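Before I ask anything, here is the structure I am working with.
What you see is the complex with one protein chain gone and the rest in place.
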Amino acid sequence: MRRYLRFQTFGLLCAAAFMTMPIQAQEELRVGVIGNLSGVFASSGTTMVNGVRMAVDEAGGKAGSLPIRLFVVDDEGNPELAVTRLKAMDTRDKVDVIVGPVSGNIGMAAVDWAKESGVPVVVAYSAPEDITMRKAVKNVVRAGWSGAQPMFAFGEYVAKKGWKRIVMVGQDYVFPYNQIGGFLKTFCRNGGEEVIKVWHPLNTTDFSSILAVLPQADAIMYNGAGGDAVAFYKQLEEFGLRGKSPLLGGSNFFAVGSLPAMGKGTVGGLSALQYSDSLDTPQFKKFRDAYVKKYNEPPMATAEHGYVAMNMVINAVKAVGGKDRAKLIEQLRKTNMPDAPRGPVRLDDYGNPIQNIYINEVREVGGKLLNVAIAKIENVSQFGPYDAKTYLADPPDSRDFPPGKCSDPYYKKK
Amino acid sequence: MNGPFIARLALAAGLVVFPFVASDYLMVLALRVLMYSLIVLSFSLLVSQLGLVSLLQTTFAGLGGYAVAILAVLYGWSLPSTLLASLGLVLASALLFGLISLRASGIGFMMLTIALGQMVWALSFQWIDLTKGMDGISGVAAPIVAGLDLRDARQMYVVTVIIVAAAFTASSVLVSSHFGLLLRGIQDNEPRMRALGHPVLRARFILFVIASLFAGIGGMLLTWETRVITPVSLDLSRAVWVLTAAVVGGTRSLLGVPLGVILMVTLEAVLSQYTDRHLMIFGAVLVFSILLLPNGIAAFAADLWARFHGPTRATVVQQ
Partner (left out) sequence: MSLASFAILTLNGLTLAALLFIMASGLTLAFGLMRVVNLAHGAFYMLGGYVGVAAAEWTGSLVAGVAAGAASGLVAGILLERVLLSRVRGIELSEAILTIAISMIIADALLAAFGGHPQTLAVPAELRGRADLGLVQYPIFRLGILGTAVVLGGALGLVLTRTALGAAIRAGVDDRETAESQGINVGALFAVVFAFASVLAGVAGVIGTSYLSLAQDTGVRVLMLSLVVIITGGLGSLIGAAVGAVITGLITSFANAFVPQFALFFLFAPLAAVLAVRPQGLFGRAQR
């Protein structure tokens, strides 16, 4: 019996090897979707894919006359594996376009792959600014944002509220650098005094030590997301620091998926994003209601971005009347969506959206914790109040740039 | 012309013909298999010859990858200098880590390799000025070597298969040489070998350094092939992948290395397409593999062969 089982196992393993045969191409639109479907950012990836599927369903499974076939793949948070799976989707599945990814480092690897392979990519959520700045490629566009984009408005808002001294605790990598970078550039030019930056490595579980020596300030900002963010918030409460000063967040800090775990103490927390959990427009409500009906929870920003990314593809294919690659790329770059759930979205010359930014406040609405838009700034590009040339002339954001002290000579220019 | 000779001839012929008949997709998989085979080979040698479970092999691979990425992309060094410096870095790390860990054995050794590997991993995402942190370095273009543009998959294949064949041949020679006997003697009964006057620590070092170079080269090739290196490549989960490939393939013979890697790469490529629960299924396949084929696929295949063709020299000489 055991020998038989061994043969079975061996045979199965051999059979697995044969399942790598390539598929024959037919007349359909093949869309490869890639995101974090496992690991620490699994909720972002799976909700993005939910949004994509919803867009496909709403379109009746077709882009114009072409049936849509989705190939959904997990990048497991591993850029090297992501490139291999992207290559597989290109060579084996012969995809016409890629939608995704979600994580920053996967996004950087994907745009490089796209440059080499020529496959059109609609980046759903990855936010490193270089994807549509210093490393921009013709066949890559974004449905989402760059890290600094929502923070220009936030810096100005916070400074004008009279909170001049902010202490920021943030995850030590490029995305938070971009976020506080955008914030500082307007904060310091609108009356702010200082942002004290306390960086911690990713995978920090216990913030009690940082909180024990946290400097006094007018407001506390947490610049990060995910499990680290939730732990930070819980420990802030634990040590009695929550009520003492206003709480600000990076764009993903108060992500609606994390709010239940963080609890009602988050009410009043402020952040900025190109999306809000509660907007008063008919197109948002339609999207939100459909998503809640299907998935039983309020849509995260990643869900709406997956939805918009897929719709960008569908609209482009309809406008072109087919899936000719060069025409598709040209059409994608001309994307103009005045009625996306988040508000009007159109792409700039670099392929990044120009869109509304919302200042969000956490409120309890109908028993649920949601980010409610309390202010709206229109037509914001990835360069904020600057033009491309001026912005790109600055050094890239880092731990120390832009400087935390507003008295620094850097802020005297412009 | 006996069995093993025909088998080797067929294998060589297959490898030569492969790039002409394989689809683009199979080329992608084949390159991944070849490159990971180098890394898994380095692991397997240490296990089979010295009984040492080293979770540092992916660290060496990652160091090789980071070196070529940083030197070529960030500093614009030429290929010969980049290669020299990268191999030098791998060599230096092997000497340093070997010094720290090779006096231990068994679980102590394994844990030391975990600790050292985690330290390098931590550095890779915290030393942002050098490594660009979590975003890693992308756009690492493969070089042009001896008229071959390695950015083309088939030309990369030629160079890779030559390197891998050389590594396996060298390993095979090493395993059946006196040095190999010495190593396995040390694994069997270290005090006796020491008493006989054999240089135990030096022998371990030599194998450790050779293995690290194989792994480092594998890492460099992978970085050129995928054009990206990030701290994820230095993660413990990658070391576990290598461990799994080696054990499932079988550590009793070198054949286990490619078999294990082919299985892992195939599962990786196939499962994710069909289900969101691919990690669970992957784990289940591992469980069945370990329970039903405890000596690995290679040993099972060799048993099958022996059953039908009678024992060969390879199957009779068991450990």
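Order of writing sets the labels: A and B. Residues in every chain begin at 1.
The rule we apply is simple: a residue touches a chain if its C-beta (ideal position, glycine included) is under 8 Å from a C-beta of that chain, and two chains touch if they have at least 3 such contacts.
These figures come from a predicted structure and were not determined experimentally.
> Just name the one of A:Gly118, A:Gly162, A:Gly243 or A:Pro260 that touches the chain not displayed here.
Considering the complete complex, A:Pro260 is the one touching the chain left out.
> Thinking of the whole complex, not just what is shown, which of A:Ile196, A:Ile210, A:Ala319 or A:Ala375 touches the missing chain?
Checking the options A:Ile196, A:Ile210, A:Ala319 or A:Ala375, the one contacting the hidden chain is A:Ile210.
> Taking the entire complex into account, which one of B:Leu84, B:Ile162 or B:Val240 touches the absent chain?
B:Val240
> Just the residue numbers, please: which parts of chain B touch the chain that's not shown?
47, 53, 100-101, 103-109, 111-112, 114-116, 118-119, 122-123, 126, 236-237, 240, 243-244, 247-248, 251, 276-277, 279-280, 282-284, 286-287, 290-291, 294
> If the missing chain were put back, which residues of chain A would it touch?
38-46, 172, 198-201, 203-210, 212-213, 226-231, 234-235, 238-240, 257-258, 260-263
Everything below uses one rule, namely that only the chains that are shown with their structure count from here on.
> Any idea how many Å lie between the Cα centroids of chain A and chain B?
Taking the average C-alpha coordinate of chain A and of chain B, the gap between them is 35 Å.
> Spell out the residues on chain A that touch chain B in their complex, using ranges where they run on.
2, 5-6, 9-10, 13, 16-17, 19-20, 22, 37-38, 46, 71-74, 77-81, 83-85, 87-88, 90-92, 104-105, 108-109, 111-113, 115-116, 128, 135, 172-174, 201-202, 398-399
> Where on chain B does chain A make contact in their complex?
Chain B residues touching chain A: 23-29, 32, 122, 125-126, 128, 132-136, 138-139, 151, 222, 226-230, 232-233, 235, 262-263, 266-270, 272-273, 276, 278-279, 288-289, 292-293, 297, 300-301, 304.
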